[in-house]
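Here the complex is missing one protein chain, while the rest keep their positions.
Should a chain be cited, it is by its letter among A, B, C, D and E, assigned in written order, with residues numbered from 1 in that chain.
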Amino acid sequence: MAADLLARLKSVNRDEVYSNAWLTIPSSWTAEIMARSGFDLCTIDAQHGLMDYQTGLSMLQAIGNTKALPLIRVHDNAIPNLMKWLDAGALGLILPMIDEPEQLKQALSACYYPPAGNRSHGPTRAAFVTHPDYRYHVSGDLLIFAQIETASGLEQVEAIATVPGLKGLYVGPYDLSISIGRPKLADLSDPVLWSALVRIAAAAQKNELLLGIHTSDTSRIPDLRALGFHIFSTGSDSHLLMDSAKKLDQELRG
Amino acid sequence: MAADLLARLKSVNRDEVYSNAWLTIPSSWTAEIMARSGFDLCTIDAQHGLMDYQTGLSMLQAIGNTKALPLIRVHDNAIPNLMKWLDAGALGLILPMIDEPEQLKQALSACYYPPAGNRSHGPTRAAFVTHPDYRYHVSGDLLIFAQIETASGLEQVEAIATVPGLKGLYVGPYDLSISIGRPKLADLSDPVLWSALVRIAAAAQKNELLLGIHTSDTSRIPDLRALGFHIFSTGSDSHLLMDSAKKLDQELRG
Amino acid sequence: MAADLLARLKSVNRDEVYSNAWLTIPSSWTAEIMARSGFDLCTIDAQHGLMDYQTGLSMLQAIGNTKALPLIRVHDNAIPNLMKWLDAGALGLILPMIDEPEQLKQALSACYYPPAGNRSHGPTRAAFVTHPDYRYHVSGDLLIFAQIETASGLEQVEAIATVPGLKGLYVGPYDLSISIGRPKLADLSDPVLWSALVRIAAAAQKNELLLGIHTSDTSRIPDLRALGFHIFSTGSDSHLLMDSAKKLDQELRG
Amino acid sequence: MAADLLARLKSVNRDEVYSNAWLTIPSSWTAEIMARSGFDLCTIDAQHGLMDYQTGLSMLQAIGNTKALPLIRVHDNAIPNLMKWLDAGALGLILPMIDEPEQLKQALSACYYPPAGNRSHGPTRAAFVTHPDYRYHVSGDLLIFAQIETASGLEQVEAIATVPGLKGLYVGPYDLSISIGRPKLADLSDPVLWSALVRIAAAAQKNELLLGIHTSDTSRIPDLRALGFHIFSTGSDSHLLMDSAKKLDQELRG
Amino acid sequence: MAADLLARLKSVNRDEVYSNAWLTIPSSWTAEIMARSGFDLCTIDAQHGLMDYQTGLSMLQAIGNTKALPLIRVHDNAIPNLMKWLDAGALGLILPMIDEPEQLKQALSACYYPPAGNRSHGPTRAAFVTHPDYRYHVSGDLLIFAQIETASGLEQVEAIATVPGLKGLYVGPYDLSISIGRPKLADLSDPVLWSALVRIAAAAQKNELLLGIHTSDTSRIPDLRALGFHIFSTGSDSHLLMDSAKKLDQELRG
Partner (left out) sequence: MAADLLARLKSVNRDEVYSNAWLTIPSSWTAEIMARSGFDLCTIDAQHGLMDYQTGLSMLQAIGNTKALPLIRVHDNAIPNLMKWLDAGALGLILPMIDEPEQLKQALSACYYPPAGNRSHGPTRAAFVTHPDYRYHVSGDLLIFAQIETASGLEQVEAIATVPGLKGLYVGPYDLSISIGRPKLADLSDPVLWSALVRIAAAAQKNELLLGIHTSDTSRIPDLRALGFHIFSTGSDSHLLMDSAKKLDQELRG
């Protein structure tokens, strides 16, 4: 079923909105909870989340062929790391801290097989859980996002957006607001941050890229959609649990 | 700090209310989230939860460093199982499905050292994380609850409540309502279920026992407090996450 | 999809044959390999296999996302153990070493909710991955097999087969042949062992029970089908790997 | 190599002394450290230690490759539990809290195949790492010890020692001293405790049983050897590490 | 025993053929199965396999001192990664995607202690399981293979083969055939691919290097031996299990 979604996402239809769960708890059970709660995408955040590869693999299995499509936000854009996650069956990657096109080209070379890239052959789990001819039927459609979250990435977003093989841009407004020197973290009412989003959205639209944001304020989703954003995540499973736990503690005290 | 709470609980002061987190996710990180969210007690539900002993141990370690007091709701009242959890550093146990006094006496014999019981000596982690003389300074104060959740347990609650070594009663209203043949699960507005709670509370009060309930309806906590209940839990970490995840998915779709 | 199979199995159609993978490797990845290799059923052998509950849970998750239906061959028929596997999402259990009806009745009481049994309420994963109303829509259809593999079990198979709530018989010919004093292990050409199978099959047919066997000799499957057997397993994942590894070692040496 | 030791132990030669490491840390690496440090036997203490089956299996694997012979001190004498450890490749078991002959007979029935007992066939790892014909060449020689550590066990030690299939007695002086009402824990200078050891040793000698003790005072080993004890353990890996860590902390402070 | 093999391999005797198991399942039990099935070498494939370091460590323990010699095919030639696997007790490494001599020199610097390289001192497990003076008696003999599997690596194979400290070449025909633009994957009947193998073999022979190949077609092993290849692997444990599972499923359906 995730394969259907993969196909649908290829069309980059901005009338469709996609919810994206953000997983930081290192647990296949919480991954299964999230994957069965309705989200279109489930991103295992291997950067700021608390899992590494082995636990991430068990989470990929749990997300498995629920209807949610599993992505990895990698902690490191190094080539061997990207290949290992794709072989494990991730159907897409979010590459953090993309500063300029050359860095992205290198990372993308790890994601595609020759001649498009230099990915080494060996899709151990990927082929078994998607298609026996994964190499020819799946590997070209993987959802690779560049995360725009630094001043440098913003300055070069137009060039970044044209790198062949890129499928989408994903905004990290926390790091972006810090990096461009804004006084508040990810404040969507800050006009300087907002104009950065406008610029990034324009680059995505021009290149027919998917466009996502880890938004700090879900009330602004309509405004973000107006810019062309159509993939939304916020917070994390850890924060969902923390926040609801604190409320429950108060509730139990009467 | 949990030691302070242990001491405070000994006094069975019904003016104090205690919140109790209910852990079913097999993860030391979610255990740490729950333990740092304000709850007085954290119960690792090894019965209906998804962890076993080894993961439970890692959860005890994560709770161990907070002010929350760790309990285990065991999946089996068999003697070797109870001993193993106590040696791991649990400061209390909730014993499910207590039907009659003899069954409880047997279980309690596993919890206390001779002459009070037959617990085998070897508090490997328990002594190291509480007191070098755990045997003499901690082991007698362990919080052992009998869970009243069957028709038989209800019928014999007065006798159950007098078994030496018992520290509290804990009501499981889901199983109890089923067992006494009520049409709805854990419906606190059902007068037959409510009168069962009244009866259990009376037995606890008479024997100066702690009194808890895994309530299905937190709005009734004031009424429950009036009966003498002062330890409250509800739902579970899995349900907190599921419920908030489903809401978030809707929110992200705008 | 496994739910469809569950429904189909209810009809006890002996014209349909079901393959059953036998899992002894404690790994969610090998479980996923087996579950995606075409088998109808995947039995996690928690008795002679090398996994315990926590690893078994990860295997249930890996199987969960395929069309294969997950069973547990438990290591212990004790009530708390049976409940814990069912709460984890097993859709059936194979109960080893069933010697007589009373023992089976006790075990079955753990599998069904009141009034059919005494299963405690708390289907933490089971409800989430099958049906929100698991209690009413799934729990009654669980596939509970009694394993007939002792002289005593054979002697009382007619009575065992009539215990309410039982869904099938499963023959363990290794233990059975030993227990009835045959000189060879699981030798299907032994007429004494074969007549035991005839007797067991008759009891299953009379009570419209599913009928499976962990056969030692797949060449006899047609003969077994003629008796009414329609669920077949053999060897284990460990043995598949061992045998093919030894062959490969020889092949590589040329 | 452990197989050689198994053979040597069969002869019950009291001139040979055997050191026995006591493992409570749930880790295959510390198990490997202990197994390579010179001990003849390595006992995984699943009773008061902090491991369960899955971790214990990894410890058996780590010990498996050394000359040390792996034993399990089980936490529960229940039949399914004993079988599962033996299938995992334990070459012996120490059964705690043996109070009387009938209890021991039941436990031993789980350890031996018919006709000696009722052990279910399926030595998944045991056969692969010892002998393809494990059933005929290894399973009869397993080292099964009854632990004498209760007043009742002491009272019936002569009868316990004659139960067929028993290979040795192992004294737990902590629990024994408590159970027989001595004021100090495991005080070998206490004449009442000492005379209990004399009595146990006599029963072992008369029945040509191996004889071990988890001694609290290694300076008394010569005296214990004079009684016929020849297998010695003390403390645990956890305590070795704790004690040396505390000393090191002081040493580093100068 | 693996130490004996290490010594034998040093002589680079092409009359001896070595079988090499290829491990991609993240499990110490399947590693033990493979290591005890007769193979001379066991390669933990950390590149396309599904394990990371922690699981790989448990696999190294299971391979332990069976007679099989444990190698790691690393996922990343970065210096810290190579050191960490060697400290864990790997007796050799297969370095993927070696394109040119300088890259290899850097990687080799991580494998040998000064003055031969810059490996940091701390052979935590390596020394304990091989030789107390590992630094002087083992570390110089580690089996380090460069994997030739890119067009660039092929073009520079003569220079690569002369880098001091290199012990062998290992061909990855899948990636190699892709990288040199062949239409089929690893087709050994393709004369262009075959002539590449001839060239690589010549470089190995000239420099007295061990010579291995992950062959796609075991029927060609005699031809490969004629070129000087004497270490052979194929497929993986995952594929062995998948293939035999699919066959078994069919067999069980009759």
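Rule of thumb we're sticking to: a contact is a pair of C-beta atoms (placed from the backbone, for glycine too) under 8 Å apart; a residue touches a chain by one contact, two chains touch by 3 or more.
Being a predicted model, the structure only gives us computed values, none of them experimental.
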Partner chains on view for the chain not depicted: A, B, D, E
Touch assignment to the omitted chain, from D:162, D:195 or D:218, lands on D:218
Which candidate, A:55, A:156 or A:233, sits in contact with the chain we can't see? A:55
Of E:50, E:88, E:144 or E:201, which residue touches the hidden chain? E:88
For chain A, residues in touch with the removed chain: 24, 26, 45, 47-52, 54-55, 75-78, 96-97, 149-150, 172, 174-175, 178-179, 181, 185, 236, 238, 242
Which residue numbers on chain E touch the omitted chain? 52-54, 57, 78, 80-81, 83-84, 87-88, 113-114, 118, 120-125, 128
Please identify, in ascending order, the residues of chain B that touch the omitted chain? 28-29, 32-33, 36, 57-58, 61-62, 64-66, 125, 128-129
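One rule holds for everything that comes next: only the chains that are shown with their structure count from here on.
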Through how few touching steps can chain A be joined to chain D? 2
Would you identify the chain whose Cα-based centre sits farthest away from the centre of chain D? A
CA centroid of chain D to CA centroid of chain E, Å: 41
When the C-alpha atoms of chain B and chain C are each averaged to a single point, how far apart are the two points in Å? 34
Residues of chain C that contact two or more other chains, please. 26, 29, 33, 50, 52, 54, 57, 78, 125, 128, 238, 242
Linking chains that touch, what shape results: line, ring, star, complete or other? other
